[in-house]
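Missing here is one protein chain; the remaining ones are kept as they sit in the complex.
Right after this comes subunit A.
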Amino acid sequence: MNAEKLLEKMHGLKSIFDEKESELTGLDREIGDGDHGVNMKRGFSAVNDKVSAGSTQDILKQTGMTLMSSIGGASGPLYGFSFVKMSEVAKEEIDGENLLEMLEVFDRTVAEKGKVEGGEKTMYDVISKSADLLRDKGSLSLEDLQQLAEETKDMIATKGRAAYFKEQSKGTIDPGAQSAVYIIHALGEGVEND
């Protein structure tokens, strides 16, 4: 994946989040404060407006900075900072091996900054398993990523706003896990690991 393709993917997330706004808001209304859909939509609209050209590193860094300043809640800084950190390892042509490296950085950044572990019903449950998925299957399909998000359904939230819902958080996919599906799919689509 070259810079041009990456930019197209980042811009493409605007229409994905336009389309998925009500789905994410619905999930967040169940176990959060109901603003995840509108936040993600606002973030990637801003990316679409503001991120225009440059190397893969530039595009990832600008995307990150834009997300940090335009998405509220914890997801903005976590996604945003992860993109900034991924920009530091991205190569000019992102191949499977480089994508693995980027996903490992994504994993570490969210774990460290979000102080989160697996199984706490957060975006991390999708992010932390995506590198393994890429290693095992050689690519990141929407179906496989969605399966990771589905696995958060039966978890009881212990981190973030959803944790206040305790047992009642069961039965709903974590909205952050769901938005992570779309973001990682955009990063991984068309990049094969061979």
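What we mean here is this: a contact is a pair of C-beta atoms (placed from the backbone, for glycine too) under 8 Å apart; a residue touches a chain by one contact, two chains touch by 3 or more; residues count from 1.
One rule holds for everything that comes next: contacts and distances are computed from a predicted model.
> Leaving aside the chains on screen, match the unshown one to its UniProt name from "ResB-like domain-containing protein", "ABC transporter permease subunit", "phosphoenolpyruvate--glycerone phosphotransferase" or "Acetolactate synthase".
Matching "ResB-like domain-containing protein", "ABC transporter permease subunit", "phosphoenolpyruvate--glycerone phosphotransferase" or "Acetolactate synthase" to the record, the invisible chain is "phosphoenolpyruvate--glycerone phosphotransferase".
> Which listed residue, A:74, A:131, A:145 or A:180, touches the chain dropped from view?
If we include the chain that is not displayed, A:74 is the one touching it.
> For subunit A, enumerate the residues touching the unshown chain of the complex.
Counting over the whole complex, subunit A touches the hidden chain at residues 68-69, 72-74, 76-78, 80-81, 84, 113-114.
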